[in-house]
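Contents: one structure, followed by commentary.
Every protein chain of the complex appears in place save one, which is left out.
Then we have chain A:
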Amino acid sequence: MVTMDLAAVTERYLDLIGRADEYGAVDLALGLIDEGVPAEDVLLRVVAAGQRRVGELWASNEWSVAREHGATAVSERVVAAVSGRVRPAATRGRVVVACADGEYHALPARIMAEVLRLRGWRVDFLGASVPGPHLITHLHQTGPDVVALGCTLATRLPRAHATISACQAVGVPVLAGGAGFGADGRYARLLGADAWAPTADAAADRLAAGLPSFPAAHDGGAAAARLGGEEYAYLARHRAELLSRVMDRLGEHTGEDLGHIADYLIAAMYVHDSVLFTDFVTWTCQVTAARNVPAESVVLGLRVLHDLLTDCPDTRVVLDQGVAAAQTCCAHHCAHHCADHCADHCADQRAETRV
């Protein structure tokens, strides 16, 4: 095996995928493998590390959405190429890897699927946004030992919860992964996942340690019993109407951000954790600041929502905390200084699970 400065390699990789140079990136990755770098290191320390940088570059507005998507598409191809080059024998059980319904960040899950395959698992990778019925049908047909469920954005938690419960109801334990479950996996535990892992290699270690072959019966516990609730149900049901009313006041151009804000608010109310929301608001302010959009627009949106939700006292408390977080961010924000400051923060938020 060759010792190699993988950090420098990652910079080269980033440059290649930034130019959507698929052949260059594939050659680089396969070249490393030929030189004796373990495939798992190529996936985690080059591809995943490169994708983390892509997230940062997008957040700080140095890369456009198109460039980010292009780079990600190239990385998908690289992972496929590595998968074609290294074919370990299947010595362990069967794992189904899927992204939660509505979750389109497939690459982190794909990389995890490959790492598990490299560690000897038989892996079925079902891809991005797997509808619940599709996943459950697959579980019945193939009878895997475990489902590894990826969730990058916390807004998918309510659906992820439904998926976790459905998998467990058909007797298959669930390993949850991805930033959507919280940096410390708190939402994975809350939603009743049988295990949680922060990274692809940690997931492989966790599976190697063994999961129960049948999920434990969940009486839920006090926290799980509180999941959702009246205000959550109200918000989820009236999301569309609320957004139209906010847009009537603020104009349609705010729509996209508002959609995100509403979804994070709904998710925060689902898990009863305002930090989920305030973290998102802080991150949004930093991203908008990098695009020279004043964070005040975020505050404005939150205030209008606050005014409209007269019957949701708990939600209003969370919105107040969101306003405070946004104002803190505005205070911090002084032109370009912010970009550096953000980068670290944003990195965690978005890069999160570009693995």
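Please note the rule applied: contacts are C-beta pairs under 8 Å (C-beta built on N, C-alpha and C of every residue); 3 or more make two chains touch, one makes a residue touch a chain; residues count from 1.
FYI, contacts and distances are computed from a predicted model.
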* According to its UniProt entry, is the unseen chain "SpoIIE family protein phosphatase", "Sugar ABC transporter permease", "Cysteine-rich domain-containing protein" or "Response regulator NasT"? -> "SpoIIE family protein phosphatase"
* Which of these touches the unseen chain: A:Gly31, A:Gly84 or A:Gly210? -> A:Gly210
* Structure fact -> Missing-chain contact, candidates A:Arg156, A:Arg189 or A:Arg206, resolves to A:Arg156
* **Chain not shown: contacting residue from A:Leu14, A:Leu57 or A:Val74** => A:Val74
* Structure fact -> Touching the unshown chain, chain A contributes residues 19-24, 65-67, 69-70, 72-74, 76, 101-102, 104, 128-129, 131-134, 136-137, 139-143, 145, 153, 155-156, 158-159, 161-162, 169-172, 210, 212-214, 217, 228, 233, 236-237, 239-241, 243-244, 247, 255-260, 262-264, 266-267, 270
